[in-house]
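Supplied in structure tokens, the structure appears directly below.
A single protein chain has been omitted from the complex, and every remaining protein chain is retained in its original position.
Right after this comes chain A.
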Amino acid sequence: MSLQQTLKDLLEASLTPSPTVILFGLAFCLLAPILLHFLYSTATPYTTLPSVLLLGPPGAGKTALTTLFERGPLDLPLAKTHTSQVPSSIELSINSDDPSSASYKTNLDEAGATAKKFLLVDTPGHPKLRASSLAHLNSAEPTIKSSLVSDGGAKSKIKAVVFMVDAAALADGDALPSTAEYLYDVLLTLQKRFHSRNGSRAPASMPVLVAANKLDLFTALPAALVKSNLEAELGRIRAARSKGLLDSGVGQDDLAAGEEGDWLGGDGSEKFSFAQMMEFDVDVDVIGGSVTGDGPGAEKWWKWIGERV
């Protein structure tokens, strides 16, 4: 009987609009979601690694670089590669104590250094398959499924973009336009991302590395020349696109809105340079290197990636 009485009292007390009850109720309403959030965020382990997206035309050496970085610490020979059809990601770790001096060849498990892990996402470079790679960069906070193998993997944030080019192929005329066209699309996507921000918060800056590969070959252009050639070609594409036909589906009404969209780089200057992309928080570096042969190697690229993840 007494139990019932106490229960009844309690119920009554909780339903009377007294200050304590209101206070409790408010506190509960406010704190419960926060508590739940903490509960869940600690329960799920930190599995989403940052990722670095590897883009570039086919045959530039993207997959080769991927295998080089993966096999480097294990002292395995470089795998042969062919044209990719699907993206793949590999988990890499970099010395977080001193990213600038690290080499991709050191086995961090053996060295005992603290490792920072990230994913390197290799994408197919074939023009028919580019659309899906570019789609990753579209949103203000570019993400990518951390494990491409299984569906429903957690999203991983893209920290940097590495754009591989074949410096030896750029020397003759045919490869340059197609390479530059892809780079143009990449940079334009990143630029649009800057415009598409929602709210006042600017999207995180997106560093882009143009990795001039195959410098071990005799015919390869040095990094500086790769840079100037690409800049010139990008400028030309920019001019051609502004003069070219409109895309289908673009009506006359959209013209005004789309005005700013397709002009790569900020000012209306005649020449394009990568420095113009700074305005959109896209920081472009051109570094030479080589995956195979006894050229300059890939250490510089590794360092660049290490500083940015």
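Assume a contact is a pair of C-beta atoms (placed from the backbone, for glycine too) under 8 Å apart; a residue touches a chain by one contact, two chains touch by 3 or more; residues count from 1.
Here is the rule we go by: contacts and distances are computed from a predicted model.
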{"item": "Chain left out of the displayed complex - its UniProt protein name, from \"Signal recognition particle receptor subunit alpha homolog\", \"Cytochrome b\", \"Nucleolar protein 2\" or \"DNA replication complex GINS protein PSF3-like isoform X2\"", "value": "\"Signal recognition particle receptor subunit alpha homolog\""}
{"item": "Candidate in contact with the missing chain, chosen from A:Gly25, A:Pro222, A:Gly244 or A:Gly293", "value": "A:Gly244"}
{"item": "Chain not shown: contacting residue from A:Asp9, A:Glu91, A:Glu279 or A:Glu307", "value": "A:Glu91"}
{"item": "Hidden partner chain, touching residue among A:Thr6, A:Thr20, A:Ser132 or A:Thr219", "value": "A:Ser132"}
{"item": "Residue of A:Lys105, A:Lys157, A:Arg236 or A:Lys300 in touch with the missing chain, whole complex considered", "value": "A:Arg236"}
{"item": "Residue numbers in chain A that touch the chain omitted from display", "value": "59, 63, 66-67, 70-71, 74, 76, 79-91, 119, 122, 124, 126-132, 147-152, 173, 177-178, 181, 236-237, 240, 243-250"}
